[in-house]
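Rest of the complex left out; these chains stay put.
First chain written, first letter: the chains are A, B and C, and each begins at residue 1.
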Amino acid sequence: RAAEPVKIGLAVANLQADFFNQIKQSVEKNAKEMGVTVVTVDAKGDGATQVSQIQDLVNQKVQALIYIPAGAAAAAVPVKTAKAAGIPVVAVDRNPADAPGDTFIATNSVVAAKALGDYACKQTGGKGVLAVIQGQIGTTPEQDRDKGFKEAMTGCPGVKEVAREASKMWMKDEGFNIAQNMLQRDPTINIFFGRADALALGAAQAAKAAGGDHKVYVFGFDGDLAGLKAVKDGTLDGTMTQRTQFMGKLALQSALDLVAGKTVPAEQLQDAALTTKENVDGYIANHP
Amino acid sequence: MSNADTPNVAEGLSIRGITKRYGPITVLRDVDLDVKPGEVVALLGENGAGKSTVSSIIAGLVPPTAGTMTWNGQPYAPTSPADALRRGIGLIHQEMRLLPDLSIAENVFVGRLPTRNGRVDRAGMARRAAENLHSLGLDVSPATLVGALRVAAQQQVEIAKALTLNARFLIFDEPTAALGGEETDNLFAQIERLKRAGMGFIYISHRLDEIARIADRVVVLRDGQKVGSHATAQVPVKTLVEAMVGRSLDRMFPTIEPLNGREILRVEGLTSPDGTFSDVSFSVKAGEVFGIAGIVGAGRTELMRAIAGADPIASGTITVEGRPLAPRSPADSLAAGIVLVPEDRKAQGLVLEHTIGDNIALGNYPRVAPNGFVTPGAVRRFADANIRRFGIKGRAGQPANHLSGGNQQKVVLAKSIARQPRIVILDEPTRGIDVGARAQIYDVIAGLAREGLAVIVVSSDLDEVLGLSHRVMVLSRGTNRGILDHTQANRISVMERATH
Amino acid sequence: MTVQTKHPAGAVPRFKVDLTGGVWGPLIGLIALCVFFAFKAQHFFTLQNAIIIFDQVTVYGILAIGMTLVIITGGIDLSVGSVLAFSAMTTGWLFSIVGMPFVPALFCGIAIGGVAGLASGLLVTYARLPPFIATLATMTITRGLANKYTDGNVVSGWPDALNTLNTYRHFGVITATTAFFLLLVIATWAFLKYRPAGRNLYAIGGNPEVARLAGIPVRFYLVGVYVVAGGLSAIAGMANAARLQTSQPYDGLGYELTAIAAVVIGGASLSGGVGSIGGTLIGVLIIGVLNSGLSQIGAQTYDKDVIIGVMIAAAVAFDTLIRRRR
């Protein structure tokens, strides 16, 4: 091992989403244990900012880059920029189609969303009135989660989707307002699918405030800390826990392997764990 | 080729039957007016008589409600100020309209910047601006920002702007309100020159002594109607005043009563940080009107602002009724009973967008609403009382910028005096105020003194200072050149010291 | 900042500025919107829905009250959204990490909002920064600090009592947060209309030099409005926490724009001296009704944006129009 610690760049899409924040924390924590220097930058959701930040990381001579793309779809420019400087890239969560990273680590969202949909169908007895609170339209997670959940719903004809509206920033207050207005329009809604835990938590809060006379099922996605706690206390009826801790660690390990010249698989897709009241305690104690 | 005997001259400007209404208010009624080339017509009238409105109509700022105009025989109905300018008619507005963040040169040529090879010809512009300012007696660099100039200089910039318009007809709306004697002489020299070149003028002023000097004819407006027209300017002032105010004014100044009050204000060795005044000492007694004379730029305004707490003081002391006062803000001086009526009513006296009522109430809330609840009714009642006391032509609910200039000045006076101060400092109190109202204001000033207040009057109108004051202090280049008793003070003794 | 307010004295001003309100245009716009949605959305014209809309606008509304004061003095406060998060995270950190009891933690959070406002106010008055820059700095700094407390993590586990403020309907109608918002509206309205200090704010915004010469301690008032705006942002942060039951460092992101828009729709001028709480309330409700109503008639997210843009422009243009007529 060289005297100088290895220096890794971590470009995060936006820390305002807990999911990314968890990965960031995992990378930083593991790096500390391994004596690796990590330089973290937050693009605050803007692709152009991220390009700038990656230029700066390259200029600073990081030895590998962990790239969590910002914006609706993964931009290729950051990967090209890093590659041009001979820096290996670990893409996390999204992978640019035309310039993929050396390895790609993500949850298989379509499969996960389908699993969640199947569970929702089972829980509600295959009957119900569904409202969907979408994430930011056009983004990969939104599209994948939509696709998987729809697949599940085709096998569950008793559940009718009556409303869908997109949030702009995946945030809880948006979820609250959208759900509140949806319930106002159609009080018979008894299933909400929030495309992220924050959206689902907002919806759950709206359902609670509306104080309707029937049970409202609320499903989220991500398994972030607030989401897991909500599953535990019954506010959410289920979520898909993404393995953020593991993905962060894996991303760092892959980056180090790439620096060391080892080969790393091109895709390392992870399962997300269906999380319900029964199994949530384990995930809270020890986030996967 | 002055053929004044021809009744319908094709040359020059003539307006017929001009009427202007704002909603239900008729501001001008059926006004006729002719001005020939090479002629200066003085337009006189009380505050709010409609003089500025006539000017604005001629210069294309506002359209008339009814009436027609011809200019050199052609029908003339300007659609905008630019249109009027293209036809050769320009206006210096009563309210100075300059751009404080731009240089003098750019202010003079705004809207018609000369170019050379496609670039603004800065050098040429500066040269011409400097020439014109020099002819008016102002020798400052044309690159100076207008915001850094004092009022008189700004007025001169405004005049220079008009002189470079290449107009064939100019309207001067109270151009000398902020000027001293010398500056006025310079302006008149320029007007004479242009007159000889065939330019026509409408000249508006409340300084009647100027009329005989500069005007060829006089037209008097009252309540929006033409009430008098004199073929020569050699009209006795008394006649003009009667035509303007509709009654005779027996006297202008109240009698100066003997003094026996105790000293209220004492100023010793007062010096400003930037040297605009230094080592000034004087004292004022209860019941005294203390005049301060000096030429423009003597430092009078700075001195007064310092006493009022508006500007910092470097050294010296102020004592009010035996107690020392070291004001760090106007609030401190106000608490000691000193109010200042500032010279620049637009920038320092009024919140123009707010109503007359709100303006008068400002700073007077303890009197408007002793119980701490400022109801609109209380504001209106308070304002109405003051509107009556000062004869303001306006209603409490009107925005201040709807008022004529003179009436705005009265609002500033009203709100300051309503504070029931011990010491009143009046900086150019009658700027833009008509003769009738001026006599009224002089009565108010004398009345304040009679009530036992100490009154300080700063004015560039020497007659005013001499006519009102028990004693006159003469300031020159920031220093006290002597304090004269009203028995010794006259034009000569004061001017000698002022120009020293 | 607007061009049309700058008409100088002596010119013919285009419309009359009515300090006490002059909010007819937006009010008519608001009523028109309500009527429209009442026909289009089945459950719009119900008490239940009115409660929901008030609930949805409470947080923005509290911010807009502080913003009204700032804008009347001729300033602007970009930091309200960040200070909201900063104070909520302060309370959250003290309560859930430091272990302070809730009520003292709450007051510390509100106090720190006031301190953030104090910083803006001092930058504006003593360092003479333009309010835009001063509050932009405060906005950036407080957002950074809000994140630092918990390293970007969410604070949950607020006491149930807090949530009750937003969910329990007193008299079956009004929640504590909404009631508090309406009380603030009334108090501020009375302050601005009847108290000398309130009237002084208009004078300061209209012409600070005139105000100073009238003996008003201009700097003191200016610092004061920023402190109040900061304190109100903190209170809005607690209302937000009561509503969402969690707080996170990115709460209130972009709310400053909504608050400013509400105030300006309500007839205030960004050049100062003009504005009213009644107008602001109407501005807040126009935005709230549009958002909620469009959701309820099932408008697409993008169409919603387009319609909201058009309606805001229309409401304000309509106001200008009827003012000009008068």
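Throughout what follows, a residue touches a chain if its C-beta (ideal position, glycine included) is under 8 Å from a C-beta of that chain, and two chains touch if they have at least 3 such contacts.
Note that the structure is a prediction, hence the values are computed from the model and not measured.
In terms of the labels on screen, the copy numbers for the complete complex are A x1, B x1, C x2.
To be clear about the criterion, only the chains that are shown with their structure count from here on.
Shown here, the protein chains touch in a chain-like sequence that does not close on itself.
Taking each chain's centre as the mean of its C-alpha atoms, chain B lies 43 Å from chain C.
With centres defined as mean CA coordinates, chain C is found 33 Å away from chain A. As a whole-number value, the distance joining the C-alpha centres of chain A and chain B reads 71 Å.
Residues of chain B in contact with at least two other chains: none.
The multi-chain contact residues of chain C, meaning those touching 2 or more other chains, do not exist; every residue touches at most one other chain.
For chain C in complex with chain B, the touching residues are 5, 7-13, 16-17, 19-20, 193-196, 198-200, 202-203, 206-207, 209-217, 273-274.
By the touch criterion given at the top, residues 15-16, 18, 21, 24-25, 137, 163, 165-166, 168-169, 171-173, 176-178, 180-182, 184-185, 187, 201-202, 205, 208-209, 224-226, 229 of chain A touch chain C in their complex. Contact residues of chain B toward chain C in the complex are 22, 52, 56, 61-62, 93-95, 97, 308, 310, 329-331, 334-335, 340, 342, 346-355, 358, 361-363, 365-366, 369, 372-376, 399-402, 405, 408, 415.
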